[in-house]
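A single protein chain has been omitted; all remaining protein chains appear in their positions.
Each chain carries a letter (A and B) given by its place in the written order, and its residues are counted from 1.
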Amino acid sequence: MKPSPFDPDRPALDVEGLCVDLRTPSGTVRAVDGVSFGVHRGRTLALLGESGCGKSMTALSVVGLLDPVAEVTGGAVRVGGTDTLRLSRAERRKLAGPVLSIVFQDALTALNPVQPVGRQLGEPFRIHRGFSRRRAEEEAVRLMTRVGIPEPRLRARAYPHQFSGGMRQRLLIAMAVALDPDVLIADEPTTALDVTVQAQIMRLLRDLQTERDMAVVLITHDLAVVAQRADDVVVMYAGTVVENGTVREVFSHPRHPYTKGLLDSVPEDAVRGRPLPAVPGSPPDLSAVPSGCVFQDRCPLVRERCVRERPPLRSVGASRSAACHFSEELHRV
Amino acid sequence: MTDRIEPPSAADTPPAPRPPRWWLLLGRDRLAAVASAVLTLVVLVALSGRLFIGDRAQRQDLRASLRPPSLDHGVYGLLGTDVLGRSVLARLVDAAGTTLSVAVPAVLCSLVIGSALGLWAGYHGGVRESVTMRVADVILSFPSLLIAVVVLYVFAPSAMNIVLILAVTRVPVYLRTARAESAELRSRLFVDAARTFGTPSRKIIYWHVLPIVLPTLLTVATLDFCFVMLTESSLSFLGIGIQPPDVSWGLMVAQGRQYLGTAWWIAVLPGVAIVLTTVSATVLAAWARLATDPAQRWRLTLPRKRRGATAVPTEMIQ
Partner (left out) sequence: MSETPATETSATGTPAPGTSATGTSVPGRRFDGRADAPPLLEVAGVTKTFGHGRRRLTALDGVDLRLRGGETLGLVGESGCGKSTLARVLLGLERPDAGTVRFDGTDPFTLRGKALLAWRRRVQMVFQDPFASLNARMSAADLIGEPWRTHRDVVPTAQARERRVRELLSLVGLRESDAHRYPDEFSGGQRQRIGIARALALDPDLIVCDEPVSALDLSVQAQVLNVLSELRERLGVSYVFISHDLSVVRYVADRVTVMYLGKVVEHGRTEDVFDRPLHPYTAALMSAAPVLDASRAAEDAEIRLRGEIPSPYDIPSGCRFRTRCWQAEDRCADLAPPAVSRADAGDPGRPGQPHAALCHFPLAGEQS
């Protein structure tokens, strides 16, 4: 089922210059504008950004689940060397599961409420491997054991609403890793969960990743989750990538004022009674993204050049880059 | 996740645009404009039509019996004549007044009573809700036509009694709708917010619940308008509704049925009048529903075709 053997140097998932247009009430807007990144097996890449920055849209275009109002207008999504954007619907369906899969945020709506979970978990095996119903359900029970659901044989006959939020998320993860994908995309997998449960789910994801040598794309707005969980980070703002690099470097020495602003506004080390260093304003409306730098309206470093020309994503060190005309100034600060 | 595309007006642009005037919006929506024109015409005819036609709605002329619609017999021959040679046009105009004077008060009464009770019951819940809903169930469990027949048989079949009986039998329809929506709105955060200000419950219902439920109720009412007109015609057909020589659209349909094969215009034209009126009311109600909602109002500035398609993004883009 899997495409030709991997070139070890080639990323498992390689997204290049992805553009997504979105039809909205006020006309067509560009929701994702030239986003590129690559993830190798065994690595975790975080797509970090605030609501409306296009991170989820990027993930959905990678797995081909974009809503009809959105349309991929450019770029390439290469999984193991094949550009999935050029594949037919049927060919792409063959990739979903054994090669590429996704874990959604909301486990309750992502599961079918009127089917026992055992049958739902067995479905990938029946579709992609042609297993019999009995054998597929055996596999489902095995998966449920793996993701830590107690009494899996009994619980396989239960329906999604009979599980707690954390358990449902485990089921979704089980479903996503069922066919041993090379690339796993996790779209805010723990946002809806309590802190203590969130930690358990994150641990499960990490264990599965090591065990199966997957490339993981983690989509999140939570800086702390990125800090603890990811190897590389891509910071997105208003549909564009403003900075990327390894988490360690980006978080310790941000080279884009937006990244710096985000890191500063975490109240973790803030002293009570002193104002938090907040980024002023709010992200631009996608229909009114400024023509120069996307961050110009909120940037402390803004000057005339930022209004005139959009800074390209350029290298600012070994394997990291930032889209700012004046990133050197940040470096000095 | 809270990802969403912000609505068109960017939050940081200084001038706050006032919502466009409603008649401008109406002008931009051709269908709604036509609907409102039709309704205005119907109401005008109902109010003042009788002044122009005199007694023509009753004047018989057996020589002119069953004339098809044509241009040869003057204005009153335009839409043909019935079996007694009476002008169908004159009778339509006359019937418009009777029909609306039964249907409008009946719909309004049931709308007001049903909505008020439903909103109250739904907002408070508990015993008040159960009792009200059981009463509604009892009314609904009787065939409304049967109640009407019994009551109108016992009492005189006057227009007033028809209105009352129609109103009572239709109350549960509004009551159930209003209760369901109100019970849902009761737990909304902005209702909680109003409660934290100490706003009394009847004012919360009036300020926060009613404006949201009203468009739905009005839509139900316009559909019910059709139903009430038809019930009235059934009652008239059974001889306990509108009494000849008075005439209503429903009665005309009923009377014209036996000539459907030979003189279609007698039954079909009043039927068309009923359909036109209700469809116009429905279109206008749908328009009003959008126009009264600030979050939806901008859609009216789009071509009709695109409204459905653009309804998707705001909620679904994640």
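Keep in mind that, in the parts below, a residue touches a chain if its C-beta (ideal position, glycine included) is under 8 Å from a C-beta of that chain, and two chains touch if they have at least 3 such contacts.
Remember, it's a predicted structure, so these values are computed and weren't measured experimentally.
**Q** Which shown chains does the hidden chain touch?
**A** The chain that is not shown is in contact with A, B.
**Q** Using the definition of touch stated at the top, determine which of B:30, B:134 or B:195 touches the missing chain.
**A** B:195
**Q** So one chain is hidden, and I want to know which residue out of A:185, A:225 or A:301 touches that hidden chain in the complete assembly.
**A** A:225
**Q** Which parts of subunit A are in contact with the chain that was left out?
**A** Against the left-out chain, subunit A lists 50-51, 164-167, 194-200, 202-203, 221-225, 227-229, 248, 251, 261-263, 265-270, 272-273, 275-280, 282-283, 298.
**Q** To test your reading of the contact rule: which positions on subunit B touch the chain that is missing from view?
**A** 2, 6-7, 9, 11, 14-16, 18, 188-190, 192-200, 203, 207-208, 211-212, 292-295
The working rule: only the chains that are shown with their structure count from here on.
**Q** Quick check: how many Å separate the C-alpha centres of subunit A and subunit B?
**A** 51
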